[in-house]
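All protein chains of the complex are present and in place, except for one that has been dropped.
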């Protein structure tokens, strides 16, 4: 599923060209159009339909002049392959969870923790061959930390409680059986509560030198659920803030938030956070694709229902799980790395 | 919708007999089977199909020897009718929200605040004619306070944060348009966040003499959402507790909870709270009808995913919104009132 | 709902400009952005948000220099308004069913029965003031007759049996209650079976002079159902053909079908029918928007699962109910009328 979104998002990318498609032994050896059951809205890009799916072989990648790899591998494959490939000099932008919590691997979101990219200097491969791994966050974490960042900056965060309404596409394909979710909610997503907690604290943590990251000192209590929505993770958040604040100031913190590191990145949205003031927004179906310009569709996080309760701020957020929370996030990271000369 | 559940739940009730069906002018004057689009699973009870729907006229009620009224009126009608009917001596068990927050009206849940029934002594009608109003809580509040009660008793409550996944049936009929909710979540239910906060604090508050209730001194931050489920409100809860506790003790508080006031009430579930230890329960589809014996199906609240985070307890709960949270709740209240000789 | 699709489809139309929005008394008098709950994917066009919604007053239309009207009126309003407006000289392209079966009103689909436009010469208003009414077909009929036309031309039609799987949007807004359709099929759509029968025979009928139409001499047995899909009516069709045929020839009839009358119309799809040879297509979600160029998205009918059974041909078709079956159809009709100098 995420692989398909990579394919779609890299079509006509101004900086990157999709040169090679690779897969593990089981899947390699045919034509992309035959191997893949296309699930993304719209049709499979014509240019990709007849491309061969090659085996995961560094020599083949090099033969094609490839140095930048986007990884949508399952966790176990990512664990086996990403480090060795980095050691061969490949620059890996990974959506896999396998290496995210490694001390020398950043979970990078340019709008939030651009400085964490320095962690890659601690990767042995970086020095040896120039190769490295940069990960993006879990889809649920991504929307959350983008929304929390301006609150942390202006008011300080004491703790965070989040409940989620996660889309079916987050489970990949075939993913959730229809008999389980039809007219139902599944109140559990394996390891998800923990990922949201750990990743959020790492991303919002501080880093000195080559790291490691000093995690942010607050708790994140996450209660994750699956709902019968196609795309877009909705989250309700209650954040206890450290400083006094008023509701209007919190709303401004969201809507004024900008990313200076992203100014010229093709996939960066003009506004990382779009504040909705209608009582019944954001909604997955209506707000999932928020983000401008066109190349950044789905890259903005929508925030709404902002309300102050004493020292706590309640709000809802919505972000596109396979764009902002997966393929788009990796591509944005690669764009950012490029502006720093890391490619 | 709630009226239909009253009809269904009163079929073969051992203590009560459905003698009269009444509606406001607009709907009165025909046969129940013609006026109602039956929406409850199973068929309309045969005995009710040909019953006339009478106008709301105290004289007619008296002619039929009726003194006990169940009210599923819309809020504005309830406001106009319930007090005057109580003043004529009728005992009103109301699911309407109109009078819930009145100082002399209890929001009664026998398992939780049986003692609040004394509030009716402050109703002028009680003294004048013996009539009174007893309400049950909003459907979302009901499940929440039942689950909070044993925590409050054993550990004390400091504050409560709740996010909801509410079923379509909670919006009545025709209710939510399918174009709004199909493959979507609606992140807003009018006035619901506030009801959950206010009602919870009233129900868990203390009362002396004839009241009024001293509301419980903690906050409830409620974030209410509608999901595409037919029956069963799921809620994720984080409660900050006052005393030290361990996770196992909290789980026991749930599963050991019993209602002594309810011992012989036909509609009372043997276990008000059913603790689920599977990682992926409770689920609306699977657990909505929890409750034994048969007459109490749908009257138990299912609790699961219990986890301690420092001084906070996280858990999920599920309760049947039209049974436990509406018709069943009113009927249980009437049963309880009867054991006290109030009918 | 259809009004919104008109607004969306007329944005940036090369020939037409949306000058005036009008509604019946009840709705007129405010700003479009306030009066309308936007339901179409994407946002309301900015240029329209602040446009006033004017009353249905011919004088106002004339003051704005308007002569061409698109009508998405409910049937009773259409009956009351369309003829009188035509008599004042307005050219009315109507999606309403009210006048479709009138002998002097064409149900026009340029790909199918372009010649039926001559019926307007029989409208008294045409002679008196130049005004007339042209309707498009019911959404279900539209896809059906487009698919039947090449079969009729090449093989002759003996009879037609169709079963439908119709999208929620076809019922307008609020439309189908979610409690009715959630995890269900509704096996009935009021008057729909009859509309499909009558309209199909009229559209595929013959006309001489100013008409009226001699209906096609075959039966259409239609069994219409509503399913929980947002956009796109799927239909299974069994057509008994008059001449011998083979399966491949039938498939070619579909894929070779072109519309000469439409050659330069902006909203006409290059291919009225797109033949799918995969076993599991067309699907509402994947094929609803078929049609090129961009302005004709949703204007092609997708046909698949073509199979011969003796003298009968079985196939499935899918067409976008609010584009091909409503707003897009009316706009295409106006474009066609313009090329003939009728505007």
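Order as written gives the chain letters A, B and C; numbering starts at 1 within each chain.
The working rule: contacts are C-beta pairs under 8 Å (C-beta built on N, C-alpha and C of every residue); 3 or more make two chains touch, one makes a residue touch a chain.
Keep in mind that what you see is a predicted model, and the values were worked out from it rather than measured.
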Options A:99, A:142, A:169 or A:302, residue touching the unrepresented chain = A:169
Touching residue (missing chain; options C:211, C:291, C:304 or C:325) = C:304
Which one, C:13, C:88 or C:314, makes contact with the chain that was left out?
-> C:314
Out of C:14, C:187, C:209 or C:341, which is the one that touches the chain we can't see?
-> C:187
Taking the full complex into account, find the residue in C:225, C:249 or C:343 that is in contact with the omitted chain.
-> C:225
Contact residues on chain B toward the hidden chain run 41, 182-183, 285
In the full complex, which bits of chain C touch the chain not displayed? Write them out.
-> 161, 163, 165, 183-188, 219, 221, 223, 225, 227-230, 234, 236, 238, 279-286, 304-305, 309-310, 312, 314, 316
If you put the missing chain back, which residues of chain A would it touch?
-> 1, 39, 168-169, 173-183, 228, 230
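Basically, only the chains that are shown with their structure count from here on.
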Comparing centres built from CA atoms, which chain ends up most distant from chain B?
-> C
Calculate how many whole Å lie between the centre of chain B and the centre of chain C, each centre taken as the average of the chain's C-alpha atoms.
-> 48
Once you find the CA centre of chain A and the CA centre of chain C, what distance in Å lies between them?
-> 42
For chain C, jot down the residues that touch at least 2 other chains.
-> 182-183
